[in-house]
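Would you mind keeping the following structure in view while I ask a few things?
The complex appears here without one of its protein chains, the remainder shown in place.
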Amino acid sequence: MSSTFGKIFSVTTWGESHGPAVGAVLDGCPAGLPITEEMIQAELNRRRPGQGKVTTARNEKDQVKILSGVFEGKTTGTPISFVVFNEDQHSNDYAEIAKWYRPGHADLCYDLKYGFRDYRGGGRSSARETIGRVAAGAVAKAFLKTVAGTEFLSWVASVGNVDCPSLDLNALTLDQIEASPVRCPNEEASAKMEAAILDAKSNGDSIGGTVSLYVKNVPASLGEPVFDRLDALLAQAMLSIPACKGFEIGSGFAAARMHGSEHNDEIYFDGTAYRTRTNNAGGSLGGISNGEPIYCRMAFKPTATISQLQKTAGRGQENGELAAKGRHDPCVAVRAPVIVESMAALVLADLYLQQKRNCLE
Amino acid sequence: MSSTFGKIFSVTTWGESHGPAVGAVLDGCPAGLPITEEMIQAELNRRRPGQGKVTTARNEKDQVKILSGVFEGKTTGTPISFVVFNEDQHSNDYAEIAKWYRPGHADLCYDLKYGFRDYRGGGRSSARETIGRVAAGAVAKAFLKTVAGTEFLSWVASVGNVDCPSLDLNALTLDQIEASPVRCPNEEASAKMEAAILDAKSNGDSIGGTVSLYVKNVPASLGEPVFDRLDALLAQAMLSIPACKGFEIGSGFAAARMHGSEHNDEIYFDGTAYRTRTNNAGGSLGGISNGEPIYCRMAFKPTATISQLQKTAGRGQENGELAAKGRHDPCVAVRAPVIVESMAALVLADLYLQQKRNCLE
Amino acid sequence: MSSTFGKIFSVTTWGESHGPAVGAVLDGCPAGLPITEEMIQAELNRRRPGQGKVTTARNEKDQVKILSGVFEGKTTGTPISFVVFNEDQHSNDYAEIAKWYRPGHADLCYDLKYGFRDYRGGGRSSARETIGRVAAGAVAKAFLKTVAGTEFLSWVASVGNVDCPSLDLNALTLDQIEASPVRCPNEEASAKMEAAILDAKSNGDSIGGTVSLYVKNVPASLGEPVFDRLDALLAQAMLSIPACKGFEIGSGFAAARMHGSEHNDEIYFDGTAYRTRTNNAGGSLGGISNGEPIYCRMAFKPTATISQLQKTAGRGQENGELAAKGRHDPCVAVRAPVIVESMAALVLADLYLQQKRNCLE
Partner (left out) sequence: MSSTFGKIFSVTTWGESHGPAVGAVLDGCPAGLPITEEMIQAELNRRRPGQGKVTTARNEKDQVKILSGVFEGKTTGTPISFVVFNEDQHSNDYAEIAKWYRPGHADLCYDLKYGFRDYRGGGRSSARETIGRVAAGAVAKAFLKTVAGTEFLSWVASVGNVDCPSLDLNALTLDQIEASPVRCPNEEASAKMEAAILDAKSNGDSIGGTVSLYVKNVPASLGEPVFDRLDALLAQAMLSIPACKGFEIGSGFAAARMHGSEHNDEIYFDGTAYRTRTNNAGGSLGGISNGEPIYCRMAFKPTATISQLQKTAGRGQENGELAAKGRHDPCVAVRAPVIVESMAALVLADLYLQQKRNCLE
């Protein structure tokens, strides 16, 4: 297990889907930052299930408590401990899952690796593990907002074969995104995506999707080459989210089809700062932020747990079939945006704190 | 700077394109592994420039020396130090680059971050930095070959709009790949890719490409959730390679267009081990290897440095134009495969050493 | 803040003396280890205050809860989260401490470093922070007991000028130690130490002491030169305990007065293993365990907070006087042994997990 992320601004998450609680410890947050449980809760509410027809019916309030690190409404520089007690567990739903390995799921790998697992649910591979990330990410966002005015936006860019059309990214708002039940700010696409998800659900199936991230007011100079490049850490952060199978930044895979003369972003000095006229780089050059918005896109596979009958093998090495019960999101991409934002904020806050003092003053 | 990668099997690279030398220190390699300079050299020879019409004319032997950690042909468990002295430097080629920032290049970001840079070349953002990775990666490969029979294959899957057709991955060999001047094992595609690269070169331009990786005989249980998931570390490793803009594993971005019933890989017990009939997962589930081959794909942007005239800004905040001189690869993807293999081997060797003792015996 | 210790078997502690709770997250513990709350509680009971005349009157049950990582009585390989809610807080005792910096205490440094602190108590510099260490250490001890039969003994070796006479270390038991109110297994010395502590207490003063550690059945080969030497990590671990000012291993400072011919421990092969006839090395040579018992000694300064009137300065840069109220241990050494054992166990468990696979099999 490696449950800690970040070198200076460092989060450690803990907890399983069917244990008593989940949570996180955030170490290295500078002192003096105003933080309230309400701020954290607002972010967790964006993540929690039970929000509509397109997410799991598991309904939990996911009420967060801050147990340390905040005094009189401000961070003290000491570790911030978050806890959310688990509530709505239907362990009995999981009887069959204890026996048969769900195709596409981590069950088998956990059993192989640890010889043992909490068979009542996904354990650490459950999306509930991300609660701790979102709580810590909320602090990271507040920190970056304070020191640099940084803003994070993430939305569903496609579900199955329904694509969100091109957006005016600088005009895009969180409200536009959150107004959609599938978190796609284009109304027409949103409706089609919702239909695709409900169609999959009614077939006892699930469906994949992509999620985009756009970060404005990113300080320049973030990223520690050669291995902790900004884009490399973002890639690690995103692929560490359950069900994420791909990451691309800026022009991404499209860059591989382009010529340099087309791809290179023209640089100019605007009187105050160096800027680029286009942003094929997605805000990162040589693994260091150039001050342009970070723009990247992540692929999420369809939820592994489906109720259709599937061939699979069991714990006793027998081959057989499973129709999984339980309450699962038909499309995990829909709940991913706040997790994506949180992971990006954790990367940027850590790099921001590392970047100081690279030059003698 | 963060020049160290890996927790137990850990490499630290150093050196700039125009300094006296480049190299790496590999710490944490188990004792008793047979290693020779010839083995390392063979891998470096796959990486070095000057190999044909489609790579840079910079011609260096890249002769590696092992300065520590090997005694009587075997590793001693102590740090292994590699050094390659730089030879064929034409610093005068870089006069204009000292003044004007190359669009799409890291020059500007290094100047912003460090206030200062070795303007004679790409410094640490140069592909020469990867020499240390390949040297250490050669040891990682030898280690994995010894303990698990693991084999790495990487090839160019596309250049511009030329795609390599579907391959029989289990029949594919390194010789087939290396026989192609562009490292594409399909002869027809290889010829078209070479033409596309030469066409770009003759226009003073460059071109992007994708690189695939296929790893056979991967031990199950590698990967440390939740943050050091196998796929997350592979993503970090790949995005840390210069010019890489995207990563996908298994079905990757295509997974986002699929249903669960289509994407889930059927599990069966074959009498000896759990296997899957398909490999949409790409060898990783829940961030842990399942014993199936690792299969992933990386996007490389076109080389930033081109000789066509481009608008850009200079160190003195002036706006102007640059036609970059110097000897640069028109398509970096062509030299990427051995780097890709090396980074994957470094990830796997480190996770292999971490994975031991997850269970009580 | 750096609240995480250990590379593989890794503990993160959190919590302040006057916040809602304190706790720890233990990551990297192998799966399958039997663990109960009772085991953890037994260790915490050795640490908690309110146990007699010689410790602070602050009386807390320090009831531990395990919130994750254990299923059906065994570790699952996932992070283990411990929480202890704070109960007996008399924040009003601390009014003066909010204003005046206690000489010898961390108050001033926290204010200088973080610009801000929870003035109700010692915050993170409070001994309550060590609760998390003891909880995690209990698991580390159980792990080492299971895999190697390792046993930890720690006791008070001196208080002020009262020294515990030489002990037969192999006959020493935990019961003998815990039977003493000051945790000194020699009855006569114990009585004198108790008198010295009560004398200091009645004078509104405090007193220092030394604590010894003896670890039996230490596996050979633990320690990762050159920087993570066994003795170096033990030294870090011990000096990280509040009030510890010195560390020595084996003959320690006495070694500096010896000749090599006197100090070198004669090696012999006893038919099964290499052993030494003496143990001036204290179980560590070249930073690697040699299989002999680990023997080391730590100096603890007298408690900083005393009720005698002392000159000092205040938050507003004024100079003045403070007679500190509050309930404080007159001799911190008395409660240190279980903390010392816990830190040693955390070091050894981590090195044990790292040491595997140094050699090819």
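Details
First chain written, first letter: the chains are A, B and C, and each begins at residue 1.
Rule of thumb we're sticking to: a residue touches a chain if its C-beta (ideal position, glycine included) is under 8 Å from a C-beta of that chain, and two chains touch if they have at least 3 such contacts.
Note that the structure is predicted; figures quoted are calculated from it, not measured.
For the chain missing from the display, the contacting residue among A:31, A:70, A:84 or A:345 is A:31, taking the whole complex into account. Among C:109, C:169 or C:195, only C:109 touches the chain left out of the display. Chain B meets the missing chain through residues 1-4, 10, 12-16, 19-23, 25, 27-28, 31-32, 65-69, 71, 74, 76-81, 83, 113-118, 123-124. Touching residues on chain A toward the chain that is not drawn are 7-8, 30-33, 77, 146-147, 352-354, 356-360. In the full complex, chain C contacts the hidden chain through residues 1-5, 7, 13, 101-106, 108-110, 112-116, 124-125, 129, 158, 160-161, 200, 203, 205-210, 220-221, 223-229, 231-240, 242, 244-269, 274, 276, 280-282, 285-291, 299-306, 308, 310-313, 317-319, 333, 354-355, 358-359.
In the analysis below, only the chains that are shown with their structure count from here on.
Closest to the middle of the protein, by Cα centroid, lies chain A. The pair of chains sharing the greatest count of C-beta contacts is A-B. Averaging Cα coordinates per chain places chain A and chain B 26 Å apart.
Once the centre of each chain is set as its mean CA position, chain B and chain C turn out to be 45 Å apart.
Looking at chain B, one finds that residues 7, 354, 358-359 touch two or more other chains.
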